[in-house]
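Would you mind keeping the following structure in view while I ask a few things?
For this depiction, one protein chain was excluded, whereas all remaining protein chains were kept in their positions.
Order as written gives the chain letters A and B; numbering starts at 1 within each chain.
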Amino acid sequence: MMSQLQQEDRLNLAPKKFNMWIFIFTSFMFFAALTSGFIVYIGGTKAHTMGMKLPDIFLYSTAVMVLSSVTLFMASRAAKALQYGRQRLYLLLTILLGVAFFAIQVYAWLILLPGMGVYFSNPNATQSFVYVFIWMHLLHILAGLLLLGNTLWRCYRSIEQVRNLYSMQMSSIFWHFVDIIWIYLYVFLLLNQQ
Amino acid sequence: MGFKNLISSKKILSLLAVFMLLGTSMLFAQGTESAGATASPAADAVKDNGLATAGYYILLFLIVCFVIGIVGKILRVFDLTQQIQGKEPINWNNVMGICCLIFLIAGGYAAYWEFKVHGAMILPDAASEHGVKIDEMFWTTTVLTMIVFVITQILLFTFLFRYRYNAKRRGHFLPHNNTIEKVWTIAPAIVLTILVIFGFFTWQKITDNVDAKGEPASINIDITGHQFAWELRYPGKDARLGATNYKLVTGINKLGINFKDKYSYDDLQADTMVIPVRKSIRLNIHAQDVIHSVYMPHFRVQLNAVPGLPTFFKFKPTITTAEMRIKLNKPNFEYEILCNKICGGQHYNMKKIVRVVTEAEYQGWIAQQKPYLTDKVKKSLNFAAEKKEVQPNRLALNN
């Protein structure tokens, strides 16, 4: 009886996947609120402008992020085709790209932006917003990396396919979302710069 | 079964009582200790530290609990004996149904009493032009909502009484009725639409702050809130207020007036807000530290004072203080400004008197007010002005 219960439990992963989708809505609302805050702030008076150009580095980080989504997609495909070797490889690649993105963002935040005279603690809150966007997004990246790492680890432990796929899907949903959020933030900032 | 309950719950009750008594006596001991420690220099003058009173109330509470417990037991015993004798036990459904009816009647009377007594203590009629419109809206809304209030509460409680449980009856199976549901969706919608339309136009008129052409210009008055007082600034003969900047605030220049602006030279200070009747007043509202709110209930004026976001409210007083005193038969009556946004410990005490006077009185009064540019300020400014480059005016930027 007990083991049978467990068996059914394992197959019943759809609601948990659904949890992830709802979490994404939640997270989206969070970023929507931040960007709306930005708009309200900028709309407050004409004096409020960003007064800076986004450095090109964000273009590179965006490219890295998109690339990581592509590799993750490949990993999913490999997982579905039962090619575990390739799945691991692509997963690893995704994680590396994720870490690279992380590093680029941290570089931009710690070195590049202050070098441009753009500080977090700043009478012009639009520039502070840039930092807030980066940080809040990095938090999500961190969570995404943990998820991906977990998936990779499970992949090495060669658990059964159902759970492998489930784990793959969970991290994919989240990672692609984090990717899209970054693109959204980047485009948003591009549109508002100067 | 019932008896077993009886015993065990009584045990609980007495346990509770003992516990409470113990607690009280402990409190007593503690209280005397600390009172002894703190109040020793103040001599024995403060003997009664309220513990006796508290103990008295706790005792009272326990007695009430005890009585309730006893009544509960009596009811239960009564029920049991009725059952044993084959008679009907207490029908609580009937009792509650009747209670509902009593509540309806008593509550109805209480509500009537409230309206009559406390309803007579509310603000007098508006003392400003736009306030009259607000009052009209208010009374329309009150009549409409009170009709709904009375009808729905009566229905609610009479239904409860009328349809209380009866074992011989069954409820009426009525899952829905589209017609009636449509009616009571559309009816409130219509009423609310009417209210919204009136409200919307009234609101627009009140907030439409542009001086109309041909109308004499409003009197500009600056009011600035800070923890915990209001500061007033009247324009002088030029009828214009000078610019301000918060960065210029110092001990002597409390409002940060920019004295390089020539309009500021004759700006006047005032302790009381004196305004002429039937003249349009434009209050420019500022805050220095946290959000305050200028609230003048008699004029139906309220607007927040937000640091960094100057706002203004235009209104026209219609009743002088003297007239109002006669009208209300209160010889000491004064209009007041209150602070109506939580702003700190003394929030409850941010008062400014407003006095509405005739035009002649106003002119007489304003002639006596002192300018902000006192000799002291002039002196300190002469050598400060050379060093400090004055920042541009934020008020102008924000508008």
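Here, a contact is a pair of C-beta atoms (placed from the backbone, for glycine too) under 8 Å apart; a residue touches a chain by one contact, two chains touch by 3 or more.
Note that contacts and distances are computed from a predicted model.
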Undepicted complex member, UniProt protein name, chosen from "Ectoine/hydroxyectoine ABC transporter permease subunit EhuD", "Putative spermidine/putrescine transport system ATP-binding protein", "Cytochrome c oxidase subunit I" or "Tryptophan synthase alpha chain": "Cytochrome c oxidase subunit I"
Chains in view that touch the one left out, judged over the entire complex: A, B
Residue of A:Val132, A:Leu165 or A:Ile180 in touch with the missing chain, whole complex considered: A:Val132
Per the touch definition above, residue among B:Lys254, B:Arg282 or B:Arg325 touching the missing chain: B:Lys254
Touching residues on subunit A - with respect to the absent chain: 2-3, 5-6, 8-12, 14-16, 18-19, 22-23, 25-27, 29-30, 32-34, 36-37, 40-41, 44, 47-48, 120-125, 128-129, 132, 136
Positions on subunit B contacted by the hidden chain, ascending: 5, 8-9, 12, 16, 30-31, 34-35, 38, 46, 48-51, 53-54, 61, 65, 68, 72, 75, 92-93, 96-97, 99-100, 103, 107, 110-111, 114, 118-119, 121-123, 131, 133-134, 137-138, 141-142, 145, 148-149, 152-153, 155-157, 159-160, 163-166, 169-177, 180-181, 184-185, 188-189, 192, 195-196, 199-200, 202-204, 206-208, 226-227, 246-247, 249-251, 254, 256, 285, 288-291, 293, 295, 297-298, 300-304, 306-309, 311, 332, 334, 336, 338-349, 351, 394
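As a convention for this text, only the chains that are shown with their structure count from here on.
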CA centroid of subunit A to CA centroid of subunit B, Å: 47
